[in-house]
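Step one of this worksheet: look at the structure below.
Of the protein chains in this complex, all but one are displayed in their positions.
When the chains are written out, they are named A and B in that same order, and each has its own residue count from 1.
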């Protein structure tokens, strides 16, 4: 982003969205709503979620990135911020389809990519944009909410603070996805409220597989774990389907979820409990009836 | 509903309400809000609840029906939809006091009755009303939210798809309620956040009972379980009162709740835990000091 681009007048945003790990039992979320409402009384605020597990930046990043494409153009504030009050930077990022505001800890970058990529970044140091007294532990209220409201009203991004080189923004490690001869290995990215297990793998890795697949955890190095006979633990069959109801009740289905990623679900059940997997677990999905079929164990 | 009635221009709705089993930890609810906000930026959205237990259509139907009478006239979208992506229909229902949008699995009909009854129904098949690509597993975002927004803006119901004969709509079984000589037997309809046990019985079944009643589970066939001496298990005394505080702290009170149904509560406690009952449990409530009093066991 050139300085002139960042200073171009923007129309006011239609919405500010909020994504945090603040929970719903305290007044933290309401204090952010209040700060925004004081500065921008007519602005619509949409809560994405406030139940990101405390400090789980990766989970916050995934929810945010998967939700912002469905929100109106606006300013997306996200706070999962275990480093609050330390030297970590607070930043605002420009993208072709909206602005992102939050800590510089990797939380915002997947969402920025989903909105077209980072076109500019600033560090939030302009004291006139912040609360008169910034607390050491509640930057949602004192830094990010007032910045989000001012940006939503159309203030230039560069008025929030000095430009930051996007290459210096903190990034999360990429989740592992690897094509293997009879399928793919991928990291569990998220587990949702229903227990659906979302893998980091895109649809095109599942699409070519046959109507029945097998799923098993990868416990060794995925680069060398290419022998499907080396099953260390369970392996489960799954229907390769479109939706939950394509498998019998209680059975596993591998499908492409509503974000375009491969997911494992149980019709009427909780796949993450059935599989005993968590975000970060590596799973191997392979076509049934292809390489190594005879030796597979069935879960 | 005649076709001409369904095509009558409606004023824009004041509100869209949302009732789902999506939980609050993912971005599912926000995606629905976002879709609605993109189509109808000025529309107010009220969240009824998103904590219907996953797939519990009956619970969703009860919460929806008990809440819609208190909302402004509008469009009520509800999604508890274990059959998403299968051949189950998506429908919109007209009523004298608002519109309902959701899956055709019984979720909407109690609410329709509470709003005056179904005056028309359509199946949601108009592709111009839906997301450009409808996912197999997230019809809240891709089908129901855009339909709800368009209806809220005043579009005719019949533009959403072809008319459906209301007699063909899927219905849930009616909860059991039966008057017996010294009181009544009724199914537990819901248990709320406070542990209040709401029975399917209307107020007029409790009103004639004396100031003390007894409650016990019905384990046999309620049609023949008419001998109050045949107590199989516990029986508990309850104060027949108006509010929680009409019983001593920790004691059971039978009262008419804020929806007009009989409920069992514990003053300062959790009645469902005390009674160890769940939705679907049959309970018998009888007047103390009437038939069979001498033989009753006290809990």
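In this text, contacts are C-beta pairs under 8 Å (C-beta built on N, C-alpha and C of every residue); 3 or more make two chains touch, one makes a residue touch a chain.
As the structure is a computational prediction, the values presented were derived from the model and not from experiment.
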Identified contact with the non-displayed chain, of A:35, A:109 or A:263 | A:35
Across A:142, A:187 or A:257, the one contacting the chain not displayed is A:142
Pick out the residues on subunit A that sit against the missing chain.
-> 22-31, 33-35, 37-38, 41, 54-55, 82-86, 135-138, 141-142
Even though one chain is not shown, subunit B touches it at residues 14-15, 17, 19, 24, 44, 46-52, 63-64, 66-67, 70-72, 190, 192-194, 242-246, 255-258, 265, 267-268
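By our rule, only the chains that are shown with their structure count from here on.
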Which whole number of Å gives the spacing of the CA centres of subunit A and subunit B?
-> 33
